[in-house]
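Quick notes on the structure that follows.
With one protein chain removed, the remaining protein chains of the complex are shown where they sit.
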Amino acid sequence: MFTYLVRRLIYVLPVAVGVSMFCFLLVHIAPGDPLTAIMPVDATAEEQAAMRSAYGLDKPLPVQYAIWISKAVQGDLGKSIATGRPVTGEVMRAVANSLLLAAAASAIAFPNGIFLGFLAGYFRDTIFDRAITAVAITGVSVPNYWLGIVLVIVFSVQLSWLPSMGAGPGGSGEWAWDYAHLRHLILPAVTLAVVPIGIVARTIRALVGDIFSMDFVQALYAKGMRHPDVLRHVIRNAAPTALSVIGLQLGYLLGGSILIETVFNWPGSGFLLSNAIFQRDLPLLQGTILVLALFFVTANLIVDVAQAAIDPRIKRT
Amino acid sequence: MSRTDTQARTASAPADRGGPKQPLIIAQDLKKHFPVRSGLLNRQSATVHAVDGVSFEVRKGETLGIVGESGCGKSTTARLLIGLIELDQGHIIFDGEELGTDIQLKELRHGVQMVFQDSYASLNPRLTIEQSIAFGPAVQKLDDPKARARDLMQRVGLDPDRFAARYPHELSGGQRQRVNIARALAMSPRLVILDEAVSALDKSVEAQVLNLLSDLRKELGLTYVFISHDLNVVRFISDRVLVMYLGEVVEVGPVDAIYETQAHPYTASLFAAMPSMDPDNRTKEPPLAGDPPNPIDPPTGCRFHTRCRFAEDICSAAKPKLATIAGNPDHLAACHIQDARSGHSLATREAAE
Partner (left out) sequence: MAATDVTELIEPVVRTQGYWTGVFHRFRKDPVAVTCTAIILLLILAAIFAPYLDLADPYKSSMIKRLKPIGTDGFLLGTDEQGRDMFARLIYGGRLTLFIGLMPVVFAFVIGSCLGLVAGYAGGLVNTIIMRTIDVFFAFPSVLLAIAISGALGAGIFNSLVSLTIVFIPPIARVAESVTSSVRALDYIDAARASGGDALTIIRVHIIGNVLGPIFVYATSLTSVCMILAAGLSFLGIGVRPPEPEWGLMLNTLRTAIYVNPWVAALPGLMIFVTSLCLNLLSDGLRSAMNVKD
């Protein structure tokens, strides 16, 4: 088990390096001068050159990368061009908000998705199953940003039950653990949860259906085992794959939240990213993407290790 | 002699170069090891000694049966002979010419073809039967692959008009194996290796295919290497038999000699393990206990000594060589008991008999 963990970590390293290289290069594939956003229009050639060297843009690419990555490892992701504040702080705050949203969405999506999927798989090909499958497919096909707008139309505009913007009253960007703020969390979390519910339900349904048709389940019944005990066996068999599907959804929750955060003005990393793009704030853009990607890589690593821990079929050496 | 026979012969690669006495194929000291990777950096932690110093010859026009348990290296040896796997060490001499120096892989494949076991995965499900059979000749740029394919289908007992345009999933297991045979013959080989070719078939179908193989051998002057774990089938079809254990040859000889008296203890237990058909003489317990040891860490000396009734110290110390039995130059076994000078307690007695 330990060797598996170490081997997985070693494997992650080149991927993490590749990710950082990609993030670094993003800025440089952007058309135009990275500095156009902040340079005053009437800057002289000397001022331009001075600015360029202040940002280290006159050095060769590999050197720039080395400087950037060595700083990043120490936690310094540069300063935002738009606000002048350190990127790391902004990003971490925003990521925390995104994680909050993702956690809420997970809490809604995974239990419901697994439960529905299990029911559909158990009652395969009945009307029950068909209904759940229809709901699941609808969930998978819906554009989450549109769903957010529709929910806002229904619950904010028409019914005035729930707020439509921000993390706190008045559309504020600050979070606090109180009822007023929680009301702001409901709509975005539900919107974000819809697609994972669909995907998880579909996958679990197929999985459970497959397991129930396997010979060993028939053998268990033939032995005289009762329903609840057989179910326990089925669940144990389904657990590793279920875990893997959930792991895959983490990416969606982290990435898809970008669109939801835009709809609801939720002060998360996606919102930050949109602003960074609009303002061509390249250090902020770079830093946010790097942090998000590394988060994703880490989450995958954790899921893989957890899977290896519970699935006896995976090689542990 | 039909027109197609001469056609088949003239289209084949080099005619009989070595003469009737030259064995068609000689395997000399073949070695193939596979690395096992594990641990932190996927380092090679062990080696599977799949084929470890195998030598034999196949004479023209004969059928050599190769028997052994799963994992003894029969299939690997077959694939080495046809060049699908690269040799680590050893030589293959085809009709007097050595692979690598006198002839290249391309020419070897002209003379040696293989019929595989699993009859479904052995045919491309997207190609019709005709296309599958014609692939080899088309690639080798022989003339009129389609006509060849149809002729061969006829030969193996599949009516071309009904079967040429069919797909593998529309055929039965026996029919698919016939197609596999036809495909192997499409290259006009001189040696056909049959790797468990009838093992997956029902018994009745198996009998038909075996008869077909016998007929084809006579009609086309073929030589067979027949790999199987079914001793009855091997007896029926082989002229000589070779027994393998854990990557090595333990016994080889004429089929009657081996089926009558087995010189090697392993062969003896293998044959004794065949359930008896005589109700008065039922097989009560298996003569050989346990599974074959792991080819990753083969036992020292004679590899069979861990399961052999007659094992003595000499057996784990020194590896026995293949030596002739009791004056029959054609029957060899690798056992210290057969070697008068080995120091085995039973040795002098057996050799004297």
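All chains are identified by letter, namely A and B, in their written order; residue positions are counted from 1 within each chain.
The working rule: contacts are C-beta pairs under 8 Å (C-beta built on N, C-alpha and C of every residue); 3 or more make two chains touch, one makes a residue touch a chain.
All values derive from a computational prediction rather than experimental measurement.
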*Looking at B:Q113, B:T223, B:S269 or B:Q338, which residue reaches the missing chain?*
B:Q113
*Which is it among B:L84, B:M274 or B:A317 that touches the chain not included here?*
B:L84
*Decide which residue listed in B:D29, B:D159 or B:D313 touches the omitted chain of the complex.*
B:D159
*Looking beyond the chains shown, say which of A:I132, A:V152 or A:I211 touches the absent one.*
A:V152
*For chain B, which residues lie in contact with the unshown chain of the complex?*
79, 82-84, 106, 109-110, 113-114, 116-118, 121-128, 132, 135-136, 139-140, 155-159, 162, 165-167, 170, 172, 174-175, 180, 183-184, 186-187, 205, 208, 211-212, 215-216
*Tell me, which residues in chain A touch the chain that this view leaves out?*
14-16, 18-19, 22-23, 26-27, 29-31, 137-138, 140-147, 149-150, 152-153, 157-158, 202, 206, 210, 251-252, 254-256, 258-259, 262-263, 273-274, 276-278, 285, 289, 292-293, 296-297, 300
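The rule we apply is simple: only the chains that are shown with their structure count from here on.
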*Indicate the whole-number Å distance between the mean C-alpha point of chain A and the mean C-alpha point of chain B.*
56
